[in-house]
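The complex is shown incomplete by one protein chain, all other protein chains being positioned as in the whole.
Presenting chain A:
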C-alpha cells in the first residue's frame, strides 16, 4: 500500500483489522470454537470436548468426506479439461464467435446453481440418459457449475501468452499438436493449476444444486453439515464444517506448491 508515514501505516492496518476480523475471521473462529464445545449459552462456548471430531471423522461423516473429495476431484478435472479445450478453441475464433462462447460458458454462473440443479434434475430424470439417483448426477452438476471458472481463468491466461512462442515453435517445424503439448500447455500450467484449485474449492463447498440432486448413497460433506445443523446438532455440524475447511485448505496448499514449481519466470 502506498502509505509512507508511520501513523498512516498504523491507521491502514487498523482499518484493515476492523474490516477483516468481523467480516472474514470471526465467523470462521466461531465455527472452530463451536466444534470443540458441548454448550453455548453465554458469550463463550463451554464444555470443551473433542468428541465432535471423533464423530466427524468416522461413519457417515467420513463417507461424506470421501464422497466430497471424489466429486470435487472428478468435477475439477473434467471442468479443467473441458474449460481449457473450449478456451483454446475460443482463442482461435473471431471476435463474435469468442463472445458467444464466453457468454455460453458464463451461463451456469449467471443463472444461479439452483437453476442448474433443477435443469440437470429435469433433463436426466428419464431415459435415454437416466442419471437421477446416482452419484454421477451430482458430479455432472458440479462439473457444469465449475467449468465456467476454469474456462474464464484459462481464457485470461491464453490472452496473456505471447504468440511469439507458438510462432517460434511453428517456424521450427512443429505441428500444431506438438506446439500445444510442448509449448502452449506447459506455459499455461501455472494458470491451469490455479484454475484446478479454484474449481476444487468451489465444488467442495457447493450446496444448493447438490441439495436438489444427491441420492442417499452420495451425500457430500456440505449436505452433511447442513442436515446436522438442521437437526439441531450445531456442535457436531461445526466439527464437520471444520473438517471440510481443513481438507479444502490442505488440497489448495498442495496445489499451490505445484504451481510455484510450475512458474518459470
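Brief remarks follow.
To be clear about the criterion, a residue touches a chain if its C-beta (ideal position, glycine included) is under 8 Å from a C-beta of that chain, and two chains touch if they have at least 3 such contacts; residues count from 1.
The working rule: contacts and distances are computed from a predicted model.
Per the UniProt record, the absent chain's protein name among "Phenylalanine--tRNA ligase beta subunit", "Response regulator receiver protein", "Cytochrome d ubiquinol oxidase subunit II" or "ABC-type quaternary amine transporter" is "ABC-type quaternary amine transporter". Residue A:168 is the one among A:54, A:168 or A:253 that touches the chain missing from this view. For the chain missing from the display, the contacting residue among A:182, A:231 or A:257 is A:182, taking the whole complex into account.
The chain not displayed touches chain A at residues 162, 164-165, 167-176, 178, 182-183, 186-187, 189, 264-265.
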